[in-house]
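A single protein chain has been removed from this complex, and every other one stays in its place.
Each chain gets a letter, A and B, in the order it is written, and its residues are counted from 1.
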Amino acid sequence: MTEVLLQATGLRLAFGGVKAADNIDLGVMKGEFLAIIGPNGAGKTTFINMSTGYLRPNAGEITYEGRRITGMSPRAIVKLGIARSFQLPQLFIEHTVEQNIALAVASRDGIWSPLAPLMRPRYRDEARDLLARFGLSAIADTRADALNEGARKLADIAMAVALKPRLLLMDEPTSGVAASEKMAIVETLVNVLRDAKVTAVFVEHDMDVVERFADRVAVWSQGRIAALGPPDQVLNDPAVLRDVIGIERHA
Amino acid sequence: MRRYEPILALVLAAAMITAAIMAPWLRFVLTIALAKGIAVVGILLLLRAGQVSFGHALYVAFGAYVVAFLAPRLNDAVLLLAAAAVGAGILGLLIGLFVTRYRQIFFGMLNLAMSMVFYSLLEKLYHITHGSDGIRVEVMPVAGQALDRVAYEWSIFGIALALAFTVGLLVRLYLSSPMGEALAGIKTRETRLEFMGVPARGVLLSAYVMSAMLGGIGGAIIAMTSRHVTPLLAYWTSSGELVFIAILGGAGGVLGPFLGAAAFELVRIYAAASFADAWQLILGSVLLLVILFAPGGLWGMAARLLGKGGTR
Partner (left out) sequence: MAEWFQDNGLLLGLALLDGLSSAGLIFLVAVGLNLVFGVLRIINVAHGSLYAIGAYSAASIGIFLSGLGLPDWAAVPTLILSAALVGAILGPLIERFLLRRIYAQEEVVQLLVTFALFMILEDVQKLIWGVQPIHHDTAMRALGTIDVPFGADFIPFTNYQLFVLPGIAIVTLVGLALFLRRTLTGRVIVAVTTDREAASAMGIDAAKIFLLTFTFGAMLAALGGALSSPTAALVPGIGAQTIVLSFAVVATAGLGQIEGAALTSLMMGLGRSIAVYFEPELEVVVPYIIMVLVLLVRPQGLFGVIETRRV
């Protein structure tokens, strides 16, 4: 747990006058589950966007396994082993769930085979297996635009996992998921990730989820990291409770 | 529905051959329909990615003029077809490198612009192209065989039919391959493709080059059949016609373009013969009726008739 997988140093990014990242230093340790919490608009998603090449920081750099990835395209970063899921699920809505996953599986080989079917046994079996592990087998043949929010969210994450990343960045994996099924879904998700030995960073609003599943918590507030440490420590810090969680629990 | 596609294709082919035997003028019309169908398969590819090219007649005209220009030197239908396909493919690659950076209206309009530039060149460079008079194409040998006119026309019809089958088969495989499904992904979630490590632009570009080649092949067959090429082949209304046929046929399967092209050409011939001044009016009305009352086009209607629903 001491080896650094992803390291951000002196990261700065502002939109107009709003500072989404104001001199951020943050390391993600190999094997850990790091939760990022904080008020809306604080810059949490921006961190994921910068780490995956969707946005470029104004200053500072991000390294992955010691290699500088700032300035690389999303495509190149994926190839290095960093995948992400989205707050608003990004599914191919005219394809079935199984096809979505199979396409993600196929994309590991490059998709340049123009004549053999996508649904060849190798891709289909792996997609089915992954869906089973996510508990999504029942909706494998459902078109992605017909899913409910919880299923869309999980399918979105499953697509990212299908890329076999070593680091997975998840943007609010439980938002929109019904409260009654939330814990079960996260439990499933965490098991899948542990089995696959994936390091994970997730932006999260639900403190119960954070408390139960995160190894460490980073509190992101106004573009800065206000606190960083194990959940029991951070979530009991009076300043964090007042400034961050207090706001959230009433929001 | 997909399962019935090969059988339907054979039925359609048999019907076409029968019609061509019974009436020589139908042989001409159906050869043109097959040629346009091949070009429209190219439109179908781009529609899969959610993009509408409103300038694809460029490649059809290019293929046709390749035949017209090279026929004196490369006097064989088979060689000319290959030359038209390769030439259109290279042109498609050059233009595609530029236009695939754009989406939606910009993609459509840039294609339109390219085709109109080509149209203008064909019109204005009279000393090379003979402007709107066009260029005549003589009957030519096919695969080294010198043929009389009737045998020649049958050969071109046969080649068109064989190519239509080959193209249909290959594109059918392509569309359900990872590459083809990724192409469809451009329509719905292009961003996701990039985050899966798939170069969306590369996927679109390869489809664009294929569609340009299909346009070139279609154009070459048109030139060999009508034996007269004019700049009108590149005019924007011709591009509109191709999209028209794609929607008329229904964008569901690879058979749609051929169904659409056959219906289009037959309605056009019938309308032109019966109401010389109003054939566009009739075609336009047919198109409106199909769009408003038969979404999914002829392919969709066929699907419903076979009671299997689902056009995917």
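Everything below uses one rule, namely that a residue touches a chain if its C-beta (ideal position, glycine included) is under 8 Å from a C-beta of that chain, and two chains touch if they have at least 3 such contacts.
Note that the structure is predicted; figures quoted are calculated from it, not measured.
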Quiz item: Thinking of the whole complex, not just what is shown, which of B:Leu94, B:Ala143, B:Ala162 or B:Ile291 touches the missing chain?
Solution: B:Ile291
Quiz item: Which is it among A:Thr70, A:Gln90 or A:Ser221 that touches the chain not included here?
Solution: A:Gln90
Quiz item: Which one touches the absent chain: B:Leu10, B:Ala23, B:Leu94 or B:Val117?
Solution: B:Val117
Self-check item: For subunit B, residues in touch with the removed chain
Solution: 47, 52, 54, 98, 101-102, 104-106, 108-110, 112-114, 116-117, 119-121, 123-125, 191, 235-237, 240, 243-244, 247, 277-281, 283-285, 287-288, 291-292, 295
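As a convention for this text, only the chains that are shown with their structure count from here on.
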Self-check item: Partner subunit A, residues of subunit B touching it in the complex
Solution: 170, 173-174, 176-182, 184-185, 187-189, 191-199, 203, 312
Quiz item: How about subunit A: which of its residues touch subunit B in the complex?
Solution: 52, 54, 73-75, 78-79, 83-84, 90-95, 99, 103-104, 106-109, 111-119, 123, 159-160, 163
